[in-house]
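Just one protein chain is left out here, and the rest sit where they should.
Residue numbering begins at 1 within each chain, and the chains themselves are lettered A and B in the order written.
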Amino acid sequence: MTPLERLVAIEEIKQLKAKYFYAYDNKLWDMWRDEVWAPDARLEVPEMGRDIAPRDAMIAWVIEQSADQVSVHHGHTPIIEITSDTTATGLWAMEDRLYRSKEHPLNGDTAYVLGFGHYHETYVKLDVGWRIRSTRLTRLRTEYVKIF
Amino acid sequence: MTPLERLVAIEEIKQLKAKYFYAYDNKLWDMWRDEVWAPDARLEVPEMGRDIAPRDAMIAWVIEQSADQVSVHHGHTPIIEITSDTTATGLWAMEDRLYRSKEHPLNGDTAYVLGFGHYHETYVKLDVGWRIRSTRLTRLRTEYVKIF
Partner (left out) sequence: MTPLERLVAIEEIKQLKAKYFYAYDNKLWDMWRDEVWAPDARLEVPEMGRDIAPRDAMIAWVIEQSADQVSVHHGHTPIIEITSDTTATGLWAMEDRLYRSKEHPLNGDTAYVLGFGHYHETYVKLDVGWRIRSTRLTRLRTEYVKIF
């Protein structure tokens, strides 16, 4: 790739991850499926003991988790590396807030989760554009608040 | 536009929004007026029932709201689309914190606001460079803390 092609790919991947956040927090699940993830996508959340693939099984699990939850996910200061014409890696700082309802607490008694960590990701360029192929979430700190 | 011109415009608009945040939170109102907004700018805050234009009327309202408030506004993961040589759209994730004084609470009794949402924006390229023409704030979650 030329330096220009590399910059174009980096910007496309930043906007891809931006769509991940926007569709997730607004529960736009069709957009999340079709515009964000590769069909063979894999999601690893070690703190929850989860390692799910492919895409549709993973999305079904996320939708079930989300239910009537209000979520806020933010991503920061990405380090995107283009590793070939059709592959790339990414490292994002992140912060998330999950507001649960009394009807659907987390782990039986958690009303609110505030977490900080990093996404470790790979991307693939398909005919339709760049897509997330895998993401793994590591944590610096997670707070579980139990009061509704 | 060429791919390079498009990337230059996207970076200019990111820095434009960065100036929006920096001047707002530091109460640099001349910079906010002259380097951020188009003369026909419009601000929509549906949660507050506000839809104000043009620029100078809108800025007068924001300055009045700000008074002795300390504010922190952060923007994340923009999706900037260049729609012509002189127009563009943007979608930003955001988080804001408003610290009010006892003398100027919000809504009569709120000391502190913590909010999350998105800016939906349009931009215009004038002779002096890119400017924000309109912004509309939607919310995922807003917390109003009433204790001083």
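Methods note: a contact is a pair of C-beta atoms (placed from the backbone, for glycine too) under 8 Å apart; a residue touches a chain by one contact, two chains touch by 3 or more.
The structure displayed is predicted, hence computed values, not measured ones.
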item	value
Absent-chain contact - pick from B:Arg33, B:Arg50 or B:His74	B:His74
From A:Leu28, A:Ala93 or A:Val124, residue that would touch the chain that is not displayed	A:Ala93
Residues from subunit B at the interface with the omitted partner, ascending	4, 7-8, 11, 14-15, 17-19, 21-22, 25-26, 70-72, 74-76, 97, 99
Interface with the unshown chain - residue positions in subunit A	3-4, 7, 10, 76-80, 91, 93, 95, 116, 118, 140-141
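One rule holds for everything that comes next: only the chains that are shown with their structure count from here on.
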item	value
Distance between chain centroids, defined by C-alpha means - subunit A, subunit B (Å)	26
